[in-house]
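Of the protein chains in this complex, all but one are displayed in their positions.
Letters A, B and C mark the chains as written, and numbering starts fresh at 1 in each.
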Amino acid sequence: MSATVPGEGRRIWAVLELLDRQLIARDGRLAGKVDDVEFDLSDDPDALPHVTGLLSGMGALANHIGGSIGHALAAAERRLSADRDRHPSRVDIALVTDIASGIEVDADRDDLDTCRAEHWTRDVIIDKIPGAGHVAQ
Amino acid sequence: MKKLLGVTLGILTAMGGFVDIGDLVANSATGARYGMSLAWAVVLGVVGIVVYAEMSGRVASVTKRATFDLVRERLGARAGLLNLGASFFITMLTLIAEVAGVALSVQLVTDVNYLLWIPLAGFAVWLVIWRVKFETLETTFGLLGLAMIVVVVAVVQLDPSWTQLWHHATHPSVPSGEGHPTYFYYAIALFGAAMTPYEVFFFSSGAVEEKWTRSDLMLNKANVYLGFPLGGLLSLGLMASAALVFHPLGVGVENLSQVALPTSVALGKIGLAFIIVGFVACTFGAALETALSCGYTMSQYFGWQWGKLVAPRDASRFHLVALLSVFVAIVVGLTAIDPIKVTEYSIVLSAAALPLTYFPILVIANDRTYMGEEVNGPVQNTIASIYMVILTVVALATVPLMIATKAGS
Amino acid sequence: MRRITIAVLVLIMVFALLVGLHPMTPARTRDDYRHKAKDTAESVLSSVQTARLVARVGSRGDAFGPYVSVMLSESEVGADGAQTSFESIQPPDRYSDLTRAHLTELIQRSSDVLSRLRISARRGELDRLEDQARPLRHLSQQLEAFIDDPGPR
Partner (left out) sequence: MLLSELLGVQVVSSTGDDLGRVHDVLLVQDGPVNARGQAGLRLHALAVGKRSFGAQLGYAQDMVKGPRLLRVLFHRSPELVPWSAIVRRDEKRIVVDAARRGELSEPTRPGS
């Protein structure tokens, strides 16, 4: 982990230490990857941009990858989520409690916006199979 | 005492779980065709998987992140996705071969065509994934796989001239009438059979699921340093049995059933019974590992919940991927595509794809901010770097050799 | 650039698969034909020798009935497969016609024995196998001789 220099704050390389890392919800459940990082640019030209949120999900991933593969992913995502609103799933930076090998988020996984497809798969497919609710013995 | 038992159990599991359909086919086929003169490729592959798996297990224990999680983290989304495509395809190919292998093994005791067993075998694989705990399945099939020790007994029973076997293994040469490209093609097949990527996906995901920590590093080392080489011994046993029985007669191994014949010749019905139990356990265990690995790689790339510690409904996409993978394996298997050919392609392509996952793990094993004191030492790094070069050479040579030798024919 | 790389890789893969799954290509010269005849003979020899081993362990009670039966069917399928692909190759000249006639006869005789073995094994008459397999010994020697010098006798 990067050292925290008093009065200066910990330094984090966004691509190396934040992007593409695992989001972990409060209950220890996995809640997607950091697919993009959102900044706010203040009106003051001398101020530095600051991180406001982490984007996660197929839409953000497609945008981040770009190129032909990104387009293909984006098309797949649009097809799968036709009736949903298009904004990418987002985790507010205020919920993030630790940035390490995983990014710890102070929220239950089921409350996070990033797990819509997980819930859809659960409700429409997996729950229909007997034994879906039991932990393996 | 209990700890010692745990370590022993781990070693035995790693040993029994080492062999899968790729090892069965590749070792027998090369033993029959080249005698022991390709034993070096098995040794090279076993040392390679030891280096690779030890790093992956250590990285997983320290960071709590499994292999494909780290592949994405270190290579980025784009290169990671291409990597996922290749790794998933090869793991899928292996799964097809393993499911067909279970069916072929059952055919040997029932004489009912293997195509009829494929759907049943696939269903059984899925059911175990759906219902059975990680530890139970790993231990059960690992220990049942120990039945393969019978091939070593068979080799002893065949009473070979050990000095001659040793001489052939230590003085490798291309037999007259055989081209160099084909010889090296088979070397790559053996290398890929020993060093299949799914083994590492499964091993590292298991380490994360069983909540390994720094204090389990000893267990990791014991499993890897003892279990895998002992498993490699089974591979060499398969090779030697084929070299002794088939090589002098000019028999080529084209079917899984032939792999059992030397043991039957040497030890009769009891030996045959053991080796067929070994076949079923090894292929079934590997089918489980590959089906799970399909789920692991995909889920770990996209950050979905994975694993068997939670109910299937709480890891819904992971279970969906595993379910679909098994389904695809059944459908492809039922097309009557030659399972032995699929196996050969899967191991050769495995060898070609190895650098894709090995490379990021090697980088992370050197990341002090991640690994702290557990980074690679200078000896580990030297060996690991040599393997990085070997893997790159193998990867570059595979496709040209495949074309030049018409896939080893 | 990356798209091109992927396309090339896919093409290579498809090509390799096609080549791998279709080992027999037309023969253009006599040497080429001899070479393919030799490969075929090797493949048939492999089936014949496997069948001999299986017949032996079967007769001596060293293997289970279903296993023996599976192995013998596979040997028969292997020999028949080799014969079919060999017969589909066009012999380029008269000399090759003679080579073809000789090898086809060897394969045919082997196939007949393999079929009889398979039938007995299916009936559970394992103790007869070793006797029935006896002609394979001579056939395997002839096949070996053919492999050493592929041509008409």
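Basically, a contact is a pair of C-beta atoms (placed from the backbone, for glycine too) under 8 Å apart; a residue touches a chain by one contact, two chains touch by 3 or more.
Given the structure is predicted, the values throughout are model-derived calculations rather than measurements.
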### Message
Among the chains present in the display, which ones are touched by the chain that isn't there?
### Response
A, B
### Query
Thinking of the whole complex, not just what is shown, which of B:Gly76, B:Pro160 or B:Gly268 touches the missing chain?
B:Gly76
## Note on the structure
The one of B:Thr110, B:Gln157 or B:Thr369 in touch with the missing chain is B:Thr369
### Task
Quick one: say which of B:Asn113, B:Thr136, B:Gln157 or B:Asn381 touches the chain that got left out.
B:Asn381
### Task
Please give every residue of subunit B in contact with the chain that is not shown.
74-76, 79, 360, 362-364, 366-369, 375-376, 381-382, 384-385, 388-389
### Message
Just checking the interface: what residues of subunit A touch the absent partner chain?
### Response
2-4, 8-16, 18-19, 36-41, 46, 48-51, 55, 63-64, 66, 93-94, 96-97, 106
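To be clear about the criterion, only the chains that are shown with their structure count from here on.
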### Query
What chain lies farthest away from subunit B once each centre is taken as the mean of the Cα atoms?
A
### Task
Take the average of all CA coordinates in subunit A, do the same for subunit C, and state the distance between these two points in whole angstrom.
58
#### Entry: Centre distance in Å when subunit A and subunit B are each reduced to the mean of their C-alpha atoms
34
### Message
I'd like the Å distance between the centres of subunit B and subunit C, where a centre is the mean of that chain's Cα atoms.
### Response
30
### Message
Using the touch definition from the top, which residues of subunit C touch two or more other chains?
### Response
none
#### Entry: Multi-chain contact residues (two or more partners), subunit A
67
### Message
Which stretch or stretches of subunit C touch subunit B in the complex?
### Response
6, 12-13, 15-17, 19-21, 23, 39, 42-43, 45-46, 49-50, 53-54, 56-57, 60-67, 69-71, 74, 78, 140, 144, 147
### subunit B - residues contacting subunit C, complex
82, 107-111, 245-246, 249-252, 254-255, 257-258, 260-261, 264-265, 268-269, 272-273, 276, 341, 345, 399, 402-403, 406-407, 409
### Query
Can you name the residues of subunit B that touch subunit A in the complex?
63-65, 69, 72-73, 76-78, 80-82, 130-134, 136, 299, 301-306, 308-314, 316-317, 319-320, 369-370
